[in-house]
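Here the complex is missing one protein chain, while the rest keep their positions.
Let's look at subunit A:
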Amino acid sequence: MTELHRAAPRAAGRPARRRGGSGVLRDGWWPVLFVAPLLVGVVVFYLWPIVQTFWFSFTTFGVFGGQTFSGVANYVALVQDPEFYLSLGNTLIYTAIVLLGVPLAVWLAALLNTPGLKFASFYRVLFFLPYIAMPTAVALVWRLMFNGDYGILNWVLSLVGIPGPYWVSTPGFAIVAVSIVGLWSSLGFSMIVLAAGLKAIPPELYEAAELDGASPSRRFRSVTVPLLTPTIFFVVVVTVISSFQLFDLLYAIMGPRNPAMPSSMSLVFYFFQAGFVDNQQGFAASIAIAIFVLIGLVTLLQFRLQRRWVANV
């Protein structure tokens, strides 16, 4: 993971030297043939849909397909739709809460990295399990636990005298409940990646710090965290991207007919609603493009800001 920043310039330098030959086909068609399986997949399943969706976003669909060009009408409707801003706000709330899991994951990964820790693999499996569980199964179990009348969460809260809320049916609060599940299920992935980052930190640094009399917490702050920043950066970028795509968890935990849904929907749910419930595929395409651009912008912004906090080791 610490290769993160060195890799890019190296890769970028290579094609320049080759330009002397006859371009892409300098080595004949063979290389193209080898890349083809991957290339075809990317073009057919990623690039072509993006191009199509971009075109669809300027059209209006009939109920069962068949589209007519309608210019920027979809985008005009989009920026005027309060539901767009509401779902954007909910998505940002979700992203913010799920990001709280990153420091937690750093701390847990460091704990699991303690030399001589017994059952370390057992703990690692334990934390990673939620990540490999099927989202729908995870959602259904949480839905039961969140039940306002009979859920285990409110039962535990009632033991200490706190009347629990109706987690997934209270407008404004439901998105927080879903975020908690999002945080919980992303913890495992973040931890495994961070654990790999920790392994890459040379043990000599810890030995030197220890000789200099640094306490364990000081070693964590001054050695572990700074040297882990490239990995943390990666985890943050990936977490933000996946948080912006919140859909399955929200849909399965709350249910589409939940009265709290209109005030709790995420951007992708808004897209789903427009495309598959209201049958406005053209409008839905403009939402998809908006999500695409937003994720691009946020990721770009993170790369701009990384210079301020990511150690360049």
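One rule holds for everything that comes next: a residue touches a chain if its C-beta (ideal position, glycine included) is under 8 Å from a C-beta of that chain, and two chains touch if they have at least 3 such contacts; residues count from 1.
Assume contacts and distances are computed from a predicted model.
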Per UniProt, the name of the complex member that is left out, chosen from "DNA-directed RNA polymerase sigma-70 factor", "NAD(P)H-dependent oxidoreductase", "Sugar ABC transporter substrate-binding protein" or "Cell division protein FtsW (Lipid II flippase)": "Sugar ABC transporter substrate-binding protein"
Residue touching the undisplayed chain, where the options are A:Ile93, A:Ile175 or A:Ile291: A:Ile291
Sole residue of A:Leu86, A:Leu157 or A:Val238 that reaches the chain not shown, by the stated touch rule: A:Val238
Interface residues of subunit A (partner: the chain not displayed): 1, 3-4, 7-8, 11, 45-47, 49-50, 52-53, 56, 62-67, 131, 135, 146-151, 166, 168-170, 185-186, 189, 234, 237-239, 241-242, 244-245, 248-249, 255-260, 262, 268, 271-272, 275-279, 281, 284-285, 288-289, 291-292, 295-296, 299, 303
